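With one protein chain held back, the other chains of the complex are shown just where they sit.
As written, the chains take the letters A and B, and residue 1 is the first residue of each chain.
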Amino acid sequence: MKAAREFYRKVVPASWLNPRAGFTAAVLAMLALVPLYAAATGDPFALTLFTRVLILALAAVSLNLIMGYGGMVSFGHAAYLGIGGYAVGILWKEGFASGFLQWPAAIAISALFALVVGLLSLRTRGVYFIMITLAFAQMVYYVAQGLDRYGGDDGLTIGQRSSFAGIVDIGNNTLFYYLCFALLLGSVYLVSRLVNSRFGMVIQGCRSNERRMRAIGFATFRYRLVCFVIAGALCGLAGALLAEHTNFISPAIMYWTRSGDLMVMVILGGLGSLFGPVIGAVTYLLLEEALSRVTEYSGLVIGPALLLVAIYLRGGIEGLFAGGRHDR
Amino acid sequence: MLYLIEQCLNGVQLGMLLFLLAAGLTLIFGIMDLVNLAHGSLYMLGAYFAATFADLTGSFVLGALLALIATAAAGMALEVIAIRPLYGRSHLDHVLGTFGLILFFNELVRLIWGPAGMTLSLPSEMLRAVQIIPGVYYPIYRLVIILVTLAVAALLYIVVMRTRLGMLIRAGASNREMVGALGINIKLLYTLVFGLGAALAGFAGLMQAPILTVQIGMGENILILAFVVIVIGGIGSIRGAFVASLIVGLIDTLGRAFLPDLLRAVLSTDAALTLAPALSSMSIYMLMAAVLVIRPEGLFPAASR
Partner (left out) sequence: MNAMKRPWISATAALALAAGLGAGPAHAQQKTIKIGFISTFSGPAAAIGNDMRNSFELGLDHVGRKLGGLPVEVIYEDDQIKPDVGVQKTEKLIQSDHVDFIVGYIWSNVLVASLKPLVDSKTVTVVTNAGASELAGPMCSPYVFSTSWQNDQTPAAIGTYMNQKGVKSVFLMGPNYIAGKDMLHGVQTTFKGQVVGQELTRWPDQLDFSAELSKAREAKPDAIFAFYPGGAGIQFINQYTQSGLKGQIPLYTAFTIDDLSLPRLKDLAVGVPGAQNWVNDLPNATNKKFVADYHAKYHSSPSFYGADTYDAVALLDSAVTAVHGDLTNKEGMRKAMEKADIQSVRGKFTFGNNHIPIQNFYLQDAVKNPDGTYALHTVSLIVANDQDKFHGQCPMK
């Protein structure tokens, strides 16, 4: 027995024993196996449900980039979900079904919107920033409501998924799932490269003390703006995916409570940790789905649970495995 | 002209209602540095309590008084149980925790009172409009709201600026360690302030109940408006909240009153019909964005924060 433990310790480096990494790996492996599970049990709904989870996780990852690392608490992040989705929907409605056009458009328009919002709002701090981002999101919400040609408040049904010139057929649900999964992992990788670069150091420096960073000589505003735009673009991509997934887009996805949901996912999972938002999204959405099957009063459980997380679990679920308070 | 006066009154009345909600929110925010999303839940509780007590006692005024006491008590209990551990934490923790409280209260109210909502009926003499100046009719109850809120605003001003409690509140807002060092029971002070904020929220809820609605989730939409008000006014400033409430109320109402006709002058009727509500809905958010771009800390920034 002792020999076995010795052997184990020699073979497996210490970092692998880290329970936090193990937990993350387990969640990722579970996500990777969902299509197999769905195929094996003949329950394609698992695939539908988890595709949604992956897409919202991608949105949460993008929010975490600005909120967790940059300290920019955006209360209007759902706006980009809508903008990305409407880019796909409107282009489809106007007869442009190519994904090579739709997806870049979704990303570009979201980035552009983020640029405008960022330019106008990054001067404000704290709650003022929270509220001004909310204000812009509400404006987009009402604009979408007024788009009569594209369904207004009823939303727009998108007849088919984007075509990629025969290279990939995202109409295949399993393929689409793995595409979303790859994009999620890719965006986590992008975020990890970003935050560990010089750029990321400046961004994180701004979170704790922007004045100091400026004194050192960094053009902090520009750094933060770029970060804000990247997050917007990523979330726009998530919006495009969501529209593809449900074949539908409506203003409801941009209502302010949806921005709140995204914030909850990030904080629940672990603010400013790479995989925290993924874990938060998985937990929050599955909890919601599971509770809705048991009781109609799910709020009586989720509500106090969120309060307890806020009070006792400072680093979110990820922080639980980090063995103490997570950096933030 | 008379029509303009009538619409301005409508705007002032909406502003007054917003002020009642915003005053409590900005007090709690300014003094405890707490982002309380559950303020809308207290507003909802106030309305439900009032409807229940008015049914039981058969009197609108008695029901309202009992509801005020009940909401303040509920607020203080909430503070002790759930809010206290959140002081001194990041705003994000506040958002997460109080967002959870919203979910909880919505379900709790549904469990206790059912999903259908309630009615707080006015005495029949309030169900009329009076002629305030020749040619301008105005609902009596809305006049009552304006007058009562002005009285509350004055009272609040006196409490904060002229009493010992108000002195402590102001001192606590600018330097809480110092107040604690002077031997003041900060915990009790915070509980009392939270109770006062809850009572104001409950008062807003019960005053609006006869014209708007008593139902689950009623606090959420107006909560955002209240946040807009306190952000425009400058967080922690009651004066700012008052001015901003009036501005928001007037802009919202006048936008709804005149935008459709203005747009109709330039656009087709159908286009104007759809565009006008979208534009007027956006107007207050555009106002807030504009104010923050020019003055990043609102119109009346608190002096030392």
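In this section, a residue touches a chain if its C-beta (ideal position, glycine included) is under 8 Å from a C-beta of that chain, and two chains touch if they have at least 3 such contacts.
Predicted, not measured: the structure shown is a model, and the values here were computed from it.
Chemist: Considering the whole complex, which of A:Phe96, A:Phe164, A:Phe199 or A:Phe248 touches the chain not shown?
Modeler: Of these options, the touching residue for the absent chain is A:Phe248.
Chemist: Would you mind spotting which of A:Gly118, A:Gly155 or A:Gly232 touches the chain that isn't drawn?
Modeler: A:Gly155
Chemist: So which bits of subunit B touch the chain we can't see?
Modeler: 3, 6-7, 10-11, 13-14, 17, 106, 110, 114-119, 121-122, 126-129, 137, 139-142, 208, 210-213, 215-217, 221-222, 225, 253-254, 256-257, 260, 273-274, 276-278, 280-281
Chemist: With the missing chain put back, which residues of subunit A would touch it? List them for me.
Modeler: The list for subunit A reads 12-13, 15-16, 18, 21-22, 24-34, 37, 41-46, 48-49, 52, 145-146, 148, 151-155, 157, 242, 246-248, 250, 252-253, 286, 290, 292, 296, 299.
Operating definition for what follows: only the chains that are shown with their structure count from here on.
Chemist: Roughly how many whole angstrom separate the Cα centroids of subunit A and subunit B?
Modeler: Averaging C-alpha atoms per chain gives centres 32 Å apart.
Chemist: Enumerate the contact residues on subunit B facing subunit A in the complex.
Modeler: 29, 35, 82, 85-86, 89-108, 110-111, 220, 224, 227-228, 231, 235, 274-275, 277-278, 281-282, 285-286, 288-289, 292-293, 296-298
Chemist: Show me the residue ranges of subunit A that touch subunit B in the complex, using the header's touch definition.
Modeler: Per the touch definition, subunit A meets subunit B at residues 67, 73, 120-121, 123-128, 130-132, 134-136, 138-139, 142-143, 145-146, 148, 152, 256-257, 260, 263-264, 267-268, 271, 297-300, 302-307, 309-311, 314, 328.
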